[in-house]
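Can you keep this structure in mind? I'll have questions shortly.
For this depiction, one protein chain was excluded, whereas all remaining protein chains were kept in their positions.
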Amino acid sequence: MRQILDSLLLVLALALVWQGLYWLAGDLALASPAQTFARAAELLATPSFWRHASETFLALGYALLIAVTAGMGIGLALGMHRLSGEVAEPVLVSLYSLPKITLYPVILLLFGLGISAKIALGVIHGIIPIIIFSMGAVRAIAPVYFKTARVLRLSRGQLVRTVIVPAAIPELVSGLRVGFSLTLLGVLIGEMFASQRGLGYLVMKSIGTLDVPTMMAVIVMLALVAVLISSLLLYLDHRLHRRAL
Amino acid sequence: MAASVVKMSADRSVSTPMLHAEMTGVTRIYAAKGKTPGVHALGPVDLALRQGEFFSVVGPSGCGKSTLLDVLAGLSSPTEGKVVFEGAPVTGSVPPGIGVVFQENAAFPWLSVKDNIAFGLRREGTDPAEVERRVGYALGFMGLEDFAAAYPSQLSGGMRQRVCIARTLVMQPRLILLDEPFGALDAQTRLLMGDELLKLWRETGATVMLITHALDEAAMLSDRIAVMSARPGRIMEELETGWPKERDSRIASEDHFGQITSRLWKRLREESIKATARGGA
Partner (left out) sequence: MSRAGTIRLLFVVLCVGALEAACRGGLISPQFVIPPSVMAAHLWQLLIDGTITADIVETLSNVLMAVILAVSVGFVCGAVLHSLPRLRRAVDPFLATYYAVPFFAFYPLLIVIFGLNALPIVTIGFLFGVVAMIISTINGLDRIPPVLLKTASVLGMGPVRTALMIKLPSAAPHLFTGTKLAIAYSFIGVIAAEFIMSSSGLGYSIAYAFNSFDNRTMYALMLFIILLVTLINAVLYMWEQAIMQRRGS
């Protein structure tokens, strides 16, 4: 409880800094917190805003679905097969630190301007950390669990279902957390530069028309949703890690 | 190197016992990896476990006891030599009928005590009523009834080890391998757990191989004891205790018990010093 209060206090402090910055930088660069929230309330009442929002969350949903299932599948497989994991790891790390935005032209050529381009950008941002975390999760499983599985003569499917996945779940959730943030970032980047719809597009358009309050309102709402979902995952993460001892 | 065989008692004649498991000329060398050199951990070792006996292995720390167990169970392949269990060679996988309790805590933290114990049976598709019956019995036998719904993180180290013993027990293995199962317990609890283990051995009729570094434990529980050398572990001596089948921790006050432990300690002292000097402890 006190923790939530502290977090709220922190938000308040940030709002004060924000107000200070506003006084410093002026109307052209920044909207005040009051202006931003007024604009957010207006936006929430317009149907076109909801069309943009649903487009973004639809793209995010698809991207997450692909990134999580494929990422965890690949990561678990690489974690179980030692040699493949060793072969793949440096490649994955390089891909992780590659500025994926530079691939944006290729994505655009491949997928065109529609929702699939955003989904693709979301996936390539989110899938790599999920693979890396899942692989690490399997590698960190105590060897004695694998020995126990062999003594109990588990089949490969049983091993994955009843030992590897439950043992790796805390780490998988950590990976999901990072993957979620980056997938959202990828989708937004896609919308900012390769789309006519979605919240990313709305931000970009308001930057173009110098409509600072709209820009800030959309960003703040996006950040709120992201923080909320991520906090839920964080809570789950802590609980799972505590139980795992 | 031929291991010397010592009989501590002549009155118990062994009528050509049936062999249950056998290792011949087994060595295990861990391959060099990168800049770390290879390790010759074990052997050559010859070992024969008789049907239904209680066999213990003692040896200085790091001498290859756990490696011996892994090879015998089929968890790792011998570099040389061969392993036979119930007449069939052991190659690459664990044959049915072998149960292992590991040195490390192997209780699954995501399952309750009860689900941990039932884990193996459920994977085999055992009838739920039968699972319930066996798990209930094992919970009682190991004194875990009150903790059936608890998770391993809520238990003490000794209790977690009992969960692992129970999980092995319900599978009704014919050969039970235990790797220092009581390492985390205090001396008194150890003695009591030893009694439980003897009771379990008598009731199931299984062959038991116990790895331990506690000489009194080995002396009290076993029919036969193998003493291993410092790494690479070989069997320096096999010793028959000659205890009757009905025995418990009270025999610890007998003279014969003292003779066995001092004999074991005499053989082990030099080896332990060797192992310690090499940084094995």
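Think of it as A and B in the order they're written, each chain with its own count starting at 1.
Quick note on the criterion: a contact is a pair of C-beta atoms (placed from the backbone, for glycine too) under 8 Å apart; a residue touches a chain by one contact, two chains touch by 3 or more.
In this text the structure is predicted, and so the values were computed from the model without any measurement.
Enquirer: List the displayed chains that the omitted chain touches in the full complex.
Expert: Contacts of the omitted chain with visible chains: A.
Enquirer: For a quick check of understanding: of A:Ala59, A:Val123, A:Val138 or A:Met192, which residue touches the chain that isn't displayed?
Expert: Of all options in A:Ala59, A:Val123, A:Val138 or A:Met192, contact with the hidden chain holds for A:Met192.
Enquirer: Touching the absent chain in the whole complex: find that residue among A:Leu103, A:Val160 or A:Leu240.
Expert: Answer from the full complex: A:Leu103 touches the omitted chain.
Enquirer: Footprint of the hidden chain on subunit A, which residues?
Expert: 3, 6-7, 9-10, 21, 24-26, 28-30, 83, 86-88, 90-91, 93-94, 96-106, 109, 177-178, 180-182, 184-185, 188-189, 192-193, 200, 203, 207, 212, 215, 219, 222-223, 226-227, 229-231, 233-234
Assume only the chains that are shown with their structure count from here on.
Enquirer: If you average the Cα atoms of subunit A and of subunit B to get two centres, how far apart are those centres in Å?
Expert: Result: the chain centres lie 49 Å from each other.
Enquirer: Within the complex, which stretch of subunit A touches subunit B?
Expert: It comes out as residues 142, 144-145, 147-148, 150-154, 158, 162-163, 166-167, 169, 243-245.
Enquirer: In the complex, go through subunit B and note every residue touching subunit A.
Expert: 70, 73-75, 93-94, 96, 98-100, 102, 104-106, 108-111, 119-120, 123, 151-153, 168, 171
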